[in-house]
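Every protein chain of the complex appears in place save one, which is left out.
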Amino acid sequence: MNLQTLLYIGGRLIKGVIILLIIAVFNFFLIRAAPGDPAKVMAGEAGATDEVFLQQLREQFGLDQPLYYQLWVYISNLLHFDMGMSYRQNIPVFDLIMDRLPATLLLTGTAFLLSIALGVLAGVIASVNYKKWVDSLITILSLIFYATPLFWLAIMASLFFSVYLGWLPGFGMETVGVELSGWDRVIDIALHLVLPATTLGLFFTAVYARMTRTSMIETSRLDFVKTAIAKGMTPSRVTRKHVLRNALLPVITLAGIQAGQLIGGAVLTETVFAWPGIGRLMFEALFQRDYNLLLGVFFISSAMVVLFNLITDVIYCVVDPRIELSK
Amino acid sequence: MKPLLQVEDLTIRLPKGGDREFAIQKVNYNLMPGEILCVVGESGSGKSMTANAIMGLLPKTIQVDAGTIIFDGVDLASLEERRARELRGNRISMIFQEPMTALNPLMRVADQIGEVFLIHTNMNAKQRDERALALLVDVGLPDPEKMMKAYPHQLSGGQRQRVMIAMALALEPAILIADEPTTALDVTTQAQILKLIKELQEKHNTAVMFITHDFGVVAEIADRVVVMEKGQMVEIGGSDDVLNNPQHEYTKKLIAAVPPLVAPHREALLEVTPVLTVNNLCKTYSTGGGWFSKARVVKAADDVTFTLHRGETLGLVGESGSGKSTVSRCVVRLLDSDSGEILIGEDAIQDLNTAELAPYRKRIQMVFQDPFASLNPRKTIGQIIADGPIAQGMEPAKALAKAAELLDLVELPRAALDRYPHEFSGGQRQRVGIARALAHDPEILVADEAISALDVSVQAQILDLLDTLKVRLNLAILFVVHDLRVAAQVCDRVIVMQKGKVVEMGVTKTVFEAPSHEYTKSLIDSIPGASWRSDLPDHIPQEGQPEKQPAMSSV
Partner (left out) sequence: MNIIKTLSQNKVAMVGFFVLAIFCLIAAFGPLLYDGSPWKMVQRPFLPPFENSNYLLGTDTLGRDVLAGLIYGTRISLLVGLVSTLIALLIGIPLGAYAGYFGGWVDELLMRFTEIFQTVPSFALAIVIVAIFEPSVYSITSAIAIVSWPPVARLVRGEFMSLRSQEYVLAAKLNGQTHRNIIMREILPNSLSPIIVLASLMVATAILLESSLSFLGLGDPEIMSWGYMIGAAKTVVRQAWWLSFIPGLAIALTVLSLNLLGEGLNEALNPKMSGKREN
């Protein structure tokens, strides 16, 4: 990796941090826009409503300070990984989220890899068999999965595979009440992962399959493919060495953009399967009107998207030699 | 001598709903060992079809209907795909028109060349690299070791075409098919590539099938010529015979449309006050430049000074990147210049804002290059022409009446008013573009490569029209053009530009006959077929009858 590439990635990193800061500011104002006085909400939890106690709370949380000062405190706290307390659980928001984050990373990561692998494969197969029945089948299937609500698919899958057939666990991340360790635990988690990851991944599989198919067909009409054919290559070599690599570039870009959708989708999947990740945490926060926690989860999931985008940028850099020329 | 390749009664059918039934019909010709055969024709003549059939590059919807292509005792038209692949890139290879897109952007040059050896030979990686390097030396690329590791985007168009040639000649094929390989290149690069092809062809005794639309190129390299028209082969013969003594009407017409490379004598102009004056015009572009990288600065116009008079055609010639288009766009204020003066009559317009500029817009108008992109596809021809005067405050009814008159002027039927651009051919659209520019009754017309997207026979008609209009309306024309043959024919004076600078300016005849600057000399020397049609003063295109336009393509 040369200097220009590193500078490029550095630039993207700085951009990501700036975006996160802006989201943080946005978050701060959203908390202020939430209904009710935060002090009253907190006091309500504690069961007391007298004015002296409210004043104490305001001082304790700096709510009596001017807005710009509060914003400054909020941002600087954020830089120290301090996102305030959960109103309801009285535990630091950051700790709550970090406790749940690995489960979400496992779920979304698996679903992401699965959907990319399956989607690209399906797209390539469809494009190679352009306008034959395999192509039609893949196109129809991806249209159907593209149209099916994620949460409904999750419910139906758990009903069928877990309740009706009894093949796979449809609830939680580990079997309750049994202490497992080592490989047994890994296998147990893996089994629990199958349904949530598949249902979350299927929608994105459809997205990637359609994108790959279109991109493959467009790329195969480009001039350098003609050159490759004129060299006397077999069609499969032309596809592998020349069409596929070029066709994957827009898919990589899309993968980065879709990362955000994937994390949003996790809220639904985790809710249906009771998967103990930040998506479910968000759902819980929603129900308990725990706005500080809600916005904390929102911020962390944005940070995850920035991270995913950065990873796709790096991959793009490695795959496309032309990137160093553009800014 | 036995022919290397025999094309016999080859007929290729087009899919239903096309503009004709056959792409090519009953085409017959031979390719002899070691000769250069040029296949010439205008766009849509089917000149590339045979080559694509040979290489298995026909689209799936188009198939060989009848006939054979015999090579080495086998019929390529019916040969099974596996065996045909063994020949491709090995015994027969091909280079293409667009060097910018013909190479895989994600693969290093060495790997793209090495691939040919990988497919057709048993060489190991080291041997492949050695041979690739030797080929890069052969095609005359600078710093071949560095080139090996380069990606296509790091190479210029001419360098990429050299890589393509290296790749095509890697296994010393018996036949090289070149499909318009120099059309996308500048004239000096074109001359170098033509020279390279000829040298390598002689060295290896390769037979070359060279597909082109340019009779200059034919004159430069062809041994024999095949002329195609609408899928039919209309003439075949030795290069000298076809070029200097064409038999078929169509060939005669095509050759007559090629402007001879000699500037006719023109009367000196009487008018002395210029209608357009450009003083010390400068314009720089900076590209790239982010937080960490320095911007690259290109001087597109560097201290350009000239004047233009009524009744005069001033040519602005140069290769791509010379800045000729930048100058023309600064003059009409589509681009803002950095410094210098632009005067229309006696008024400086370079710093005027949109409102102040409005009255001058009428006086200077432009005709554009691409007849397909220069007309809004969602407006009728009437709207397109009348829009300008309406924007300048004319009543719509009056503007439309004027549009009808303008159609007469550019020799289009008035019925065109209510039709949309897609119903017209390229030449007809260019006439609409001219009518639109004339709708303002301008004094100055800037023609930005106004004919370079057209077929040669249509070019002649449009040039003819412009010349007639110039005389009739006493226009001053600034003619931006890269084709020096055209410049020689239509311009009273020419300005030669290189890298943003004016290197030579003078009366056309003088510049062409006795160029004073080295660059001008090299430009003129690079014109393909320079010695052919350089002494035919009786044959200038203005004298040929303007082709009657077909009433309309389809109604």
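Each chain gets a letter, A and B, in the order it is written, and its residues are counted from 1.
The working rule: a residue touches a chain if its C-beta (ideal position, glycine included) is under 8 Å from a C-beta of that chain, and two chains touch if they have at least 3 such contacts.
Predicted model, so just to flag it, every value in this text is computed and none were measured.
Note on the chain not shown: across the whole complex it touches A, B.
When the full complex is taken into account, the listed residue touching the unshown chain is A:Ile155, out of A:Leu101, A:Ile155 or A:Ile315. Contact with the undisplayed chain is limited, among B:Ile211, B:Met366, B:Leu438 or B:Ala488, to B:Met366. Where subunit A meets the missing chain, the touching residues are 19, 22-23, 30, 33-35, 143-144, 146-152, 155-156, 158-159, 163, 257, 260-261, 263-265, 267-268, 271-272, 282-283, 286-287, 289, 291, 294-295, 297-298, 301-302, 304-306, 309.
Counting over the whole complex, subunit B has residues 18-19, 332, 334, 357-358, 361-362, 365-366, 368-370, 372-378, 384, 387-388, 391-392, 422-425, 433, 436, 440, 553 touching the chain that is not drawn.
Everything that follows uses one rule, which is that only the chains that are shown with their structure count from here on.
As a whole-number value, the distance joining the C-alpha centres of subunit A and subunit B reads 50 Å. Residues of subunit B that touch subunit A in their complex: 55-57, 85-90, 93-94, 96, 98, 101-107, 115-116, 119-120, 151, 153, 164, 167, 288-293. Across the complex, subunit B is touched by residues 4, 7, 10-11, 14, 222-224, 226-234, 237, 241-242, 245-246, 319-322, 325-327 of subunit A.
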